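These notes are about the structure you will find just below.
Only one protein chain is missing from this complex, and each of the others stays in its spot.
As written, the chains take the letters A, B and C, and residue 1 is the first residue of each chain.
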Amino acid sequence: MSKPPSSPALAQFVAATAGRNMTQPAYIAVATGVAMMMLLTVEPAYDVLYRWIGALLWACLAFFVFEWGVRLRHAILAQTVWSYVVSLRGLVDAAGALAVPLALVSGAAPKTAWLLGVLWLLKVLPGVRGLRQLRRVLVQESGPLLSVLVIFLVVLFVASVAVYFLERDAQPAAFDNIPAALWWAVATLTTTGYGDVVPITPLGRLVAAFVMICGLGVFGLWTGILATGFAAETRRDNFLKTWESVSKVPFFAALGPAAIADVTHMLRTMDLPPRTTIIRKGQAGDCMYFIASGEVEVDLPGKKVRLGEGAFFGEMALLGNHLRSANIATTRLSKLLVLDLVDFRVLMARHPDLSQTIDAEAKRRELENQ
Amino acid sequence: MSKPPSSPALAQFVAATAGRNMTQPAYIAVATGVAMMMLLTVEPAYDVLYRWIGALLWACLAFFVFEWGVRLRHAILAQTVWSYVVSLRGLVDAAGALAVPLALVSGAAPKTAWLLGVLWLLKVLPGVRGLRQLRRVLVQESGPLLSVLVIFLVVLFVASVAVYFLERDAQPAAFDNIPAALWWAVATLTTTGYGDVVPITPLGRLVAAFVMICGLGVFGLWTGILATGFAAETRRDNFLKTWESVSKVPFFAALGPAAIADVTHMLRTMDLPPRTTIIRKGQAGDCMYFIASGEVEVDLPGKKVRLGEGAFFGEMALLGNHLRSANIATTRLSKLLVLDLVDFRVLMARHPDLSQTIDAEAKRRELENQ
Amino acid sequence: MSKPPSSPALAQFVAATAGRNMTQPAYIAVATGVAMMMLLTVEPAYDVLYRWIGALLWACLAFFVFEWGVRLRHAILAQTVWSYVVSLRGLVDAAGALAVPLALVSGAAPKTAWLLGVLWLLKVLPGVRGLRQLRRVLVQESGPLLSVLVIFLVVLFVASVAVYFLERDAQPAAFDNIPAALWWAVATLTTTGYGDVVPITPLGRLVAAFVMICGLGVFGLWTGILATGFAAETRRDNFLKTWESVSKVPFFAALGPAAIADVTHMLRTMDLPPRTTIIRKGQAGDCMYFIASGEVEVDLPGKKVRLGEGAFFGEMALLGNHLRSANIATTRLSKLLVLDLVDFRVLMARHPDLSQTIDAEAKRRELENQ
Partner (left out) sequence: MSKPPSSPALAQFVAATAGRNMTQPAYIAVATGVAMMMLLTVEPAYDVLYRWIGALLWACLAFFVFEWGVRLRHAILAQTVWSYVVSLRGLVDAAGALAVPLALVSGAAPKTAWLLGVLWLLKVLPGVRGLRQLRRVLVQESGPLLSVLVIFLVVLFVASVAVYFLERDAQPAAFDNIPAALWWAVATLTTTGYGDVVPITPLGRLVAAFVMICGLGVFGLWTGILATGFAAETRRDNFLKTWESVSKVPFFAALGPAAIADVTHMLRTMDLPPRTTIIRKGQAGDCMYFIASGEVEVDLPGKKVRLGEGAFFGEMALLGNHLRSANIATTRLSKLLVLDLVDFRVLMARHPDLSQTIDAEAKRRELENQ
């Protein structure tokens, strides 16, 4: 790993690996590694395939060690070792590369040591979009969520002591001690209800019924809190993503800052890969699009027109006839701003000048297409 | 199927079948077919009724083949074969017509082949109103939903490896390999809790308790995301349905576009079959109605008055006395716009001219009725 | 029941009974009746108490027959028999009075016939406040809820056929026929998970895992829809309850209709029984109150001041010092309008004249109390 890679393909691969996102080979390695780790425990499969399973596991491990090495080297060169090592990405990289070897070295049975390969799964977490959003919701709502957790725990402990007291004579084996009763209580309060331990005395069942209904309540509170937090976060997240793009669209440039904030709340950002059909001819149309970056191709009869950054399209279906009049597809990775019919009406009503711009453009296009 | 139908009733039936929505006979065929398919597996019923069951199953199959044929022919005539075949409707039609015969032809036991009759159920899906709305919510919120799914899967795998490690010595039969532990984990994380496999070691139970509580969290996040998406979608859907109708009501014609957008947010669309009573005399009234299309009949003492498109009614209960003064029912399929008392107040306050129009009409009606 | 009641107490009782709400004796009769009906099935209790249980059951039945008779007679006198008989109240009254006698007459064993006494419970339903609100939410959201139900049913049937096919050879007893598989599917899709029937083949378990995760999704959609509907309904309901009261408070009389609609959205109605303490001296205050009807008593040092309809109180804690300066309690059934600190600030900001009125009144009160 200390020598620079000798071939350009390898160089490219190392560069992609050094970037801190998951590469496609990494996804494949995670899937293969975890699948092999599972097969290792399935007797008949292992007996037949033990050579393959072993080889693939070692290959995956090698890949993760290599990946970690490349990133460490990159971080050393960029003098960001510490920030890489303590970052979420750095920690899961280290765990993926070191856990299994350390277990093997420290003398664990190989079948047991390879179980730690499940930690490779954690490598996908830093790459999940929306995880940041989820984390923010949990942080913002941590106060009420913790309150519900405390209530959950208090109900859990009080109920298990009560049921222990009520059931220990009737079922000395099942309700032997309070930890056993806690096991029952947690399965009941989460409405999991294994049924391996069940109260049989009338009073015990009364307490159990109360615990189950509390379970519903805890569920409800938890969900209510998260739903509230999520609504706020979604609104915020959408605004942040859209704000930057709006200012790049000349169409909105004439608006004052208050109106731009207003418009931003109405728009939704959409990232599209190349050659994606956005509008299909003959479909009902209920939104129009602004191109924040990228390019689209309009498939008019007899010719193809390309629209670039700052242009808009799809407005004709909103103005008169409700059917799309042409196929439109992206030519490369594009970021579009979507304006729903609902908000289109409101926007046109509030800003008559925008309305005129759109009307004029629509008329010009109609003439052109005739 | 190649000859044109000879009788007018059949012609009508074929025309209805060619339309891509479910006809009433189709609903009956689906219900009968699935019921017979179920009876086929119930020993005592089958022994007694095997002739009937067989006959009805073949009849249902014949109907679905006929339906598919009619639609294919219609699509060929209209030169839309491809778009029909790849549409959801076309796929479920083909599955309903072909699955069972193909299974029979390929040598499956008849009782097994007819099980594929359950695919007939899918034919109801394209006809479900609101499914489009649900799909849009799932698409809009796919980002956060996928994040939750990834978290779900990571917890699932890590927990099952942990419990496999902790329980394999205590319960070698139940926690034989990791797939078996995964089965336990999925039943626990969804709070289903079959109880067929249950951890018994203290540490295994601790992990299980943690998994259950994570289950609550996943539930909560999932629900919160869907609730947020649904609120936005409902608002949007209602606006789209109402917008068209509002502009047809002369009462609102005088309003500017901003006010119309405003009004549209307040109104709710209601589609009513003929001879439906909308208002019952003597009931408390908390909304008024505008007729977007159709007709209603007001049952005044001694005479019946008909109100057509663009008229409004029910405003008197909002202005003075709170009880409805006459029965009002539709005479044919009608689309009404409903304005709740809440929004009536706000609307009248914001647009005093509308208020005067309604007052004048209400007074005129009162005089007329005396 | 044909003779007029002879004593004034009885007359009063009959009058209360004729009113269509639950009287206190009716609640007691329902509770007693259902409790006795349950005891009837508990062997040891019945053996000891059979005389008492029988007597109480007959007494409850007699009460419900009497209640139904009084209401029928009242309805006949008021010429509203039909509307009473077909109303929810009329139907549950009839069921409560007739079900058990009819079962006894038609030859059912007494212990079985009395089980129908559980129908007495339905008598509490028409009296539940908020049930109308719930019904409205269900009606408003019936479209999406039905869509989810259809999805639920399609998943249910398809999954049970699949699991039947996969498990029938491995577990011929448990997955004997499709109805048996449906029983498994419904317990799994609702995440109930009895565990009496559980798939054991790998593919069966895979289908089961998918069904469980669908169960979470159905849950989430269902809840999301109801939460959305509920939010809209709560807002509407509150507006309706508050609107009437606001116009009776002179304080708001000077406002135009737009401002009144605005204010109505901010206020919350509160019905309080007599002698309820609203404000406790020394507590932190975060809202002020307007008296829509009724009367309150302010417990000032050395004297007691009564405030009647249209007055307001609690504003001092919002203006300066944050602690309540006196105990205030209702003297009779009162309806108060509550204005939260949040909305108080907004309202004062938007309507400076209201602000002045409140300031003046607060100063006058402060001077008076010195």
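One rule holds for everything that comes next: a contact is a pair of C-beta atoms (placed from the backbone, for glycine too) under 8 Å apart; a residue touches a chain by one contact, two chains touch by 3 or more.
The structure presented is a predicted model; accordingly, all values stated were derived computationally and were not measured.
S.K.: Touching the hidden chain in the complete assembly: which of A:V70, A:V118 or A:I225 does that?
M.R.: A:I225
S.K.: Using the document's definition of touch, tell me which of C:V186, C:I213 or C:L319 contacts the absent chain.
M.R.: C:V186
S.K.: So one chain is hidden, and I want to know which residue out of A:A95, A:L134 or A:V148 touches that hidden chain in the complete assembly.
M.R.: Touches the omitted chain: A:V148.
S.K.: With respect to the chain omitted from the figure, which of C:L56, C:I178 or C:V218 is a touching residue?
M.R.: Of all options in C:L56, C:I178 or C:V218, contact with the hidden chain holds for C:V218.
S.K.: In the complete complex, which positions of subunit C touch the hidden chain?
M.R.: Counting over the whole complex, subunit C touches the hidden chain at residues 34, 37-38, 41-43, 112, 115, 118-119, 121-122, 124-125, 128-131, 133-134, 137, 152, 179, 183, 186-187, 190-196, 218-219, 222-223, 225-231, 234, 286, 340-342, 345-346, 348-350.
S.K.: Spell out, residue by residue, where the missing chain touches subunit B.
M.R.: Residues in contact with the chain left out: 191-195, 223-224, 227.
S.K.: Under the stated touch rule, tell me which residues of subunit A contact the chain that is not displayed.
M.R.: Answer for subunit A: residues 143-144, 146-148, 150-151, 153-154, 157-158, 161, 164-165, 176-179, 182, 188, 191-195, 198, 202, 205, 208-209, 212-213, 215-217, 219-221, 223-225, 227-228, 231, 235-236, 239-240, 243, 256-261, 264 touch the chain left out.
In this text, only the chains that are shown with their structure count from here on.
S.K.: Could you name the chain whose CA centroid falls nearest to the centroid of all protein CA atoms?
M.R.: Checking distances from each chain centre to the full centroid gives B.
S.K.: What's the rotation, in steps of 5°, that superposes subunit A's Cα atoms on subunit C?
M.R.: Rounded to 5 degrees, the superposing rotation is 180 degrees.
S.K.: List the interface residue numbers of subunit B and of subunit C, divide the shared ones by all numbers used, and answer same when the ratio is over half, different when under half.
M.R.: Different, since under half the interface numbering is common to both chains.
S.K.: What whole-Å value do you get for the distance between subunit B and subunit C if each is reduced to the mean of its CA atoms?
M.R.: So the centre of subunit B lies 28 Å away from the centre of subunit C.
S.K.: Taking each chain's centre as the mean of its CA atoms, how far is subunit A from subunit C in angstrom?
M.R.: About 39 Å, centre to centre.
S.K.: For subunit A, give me the residues that contact two or more of the other chains.
M.R.: Those would be 191-195, 223, 227.
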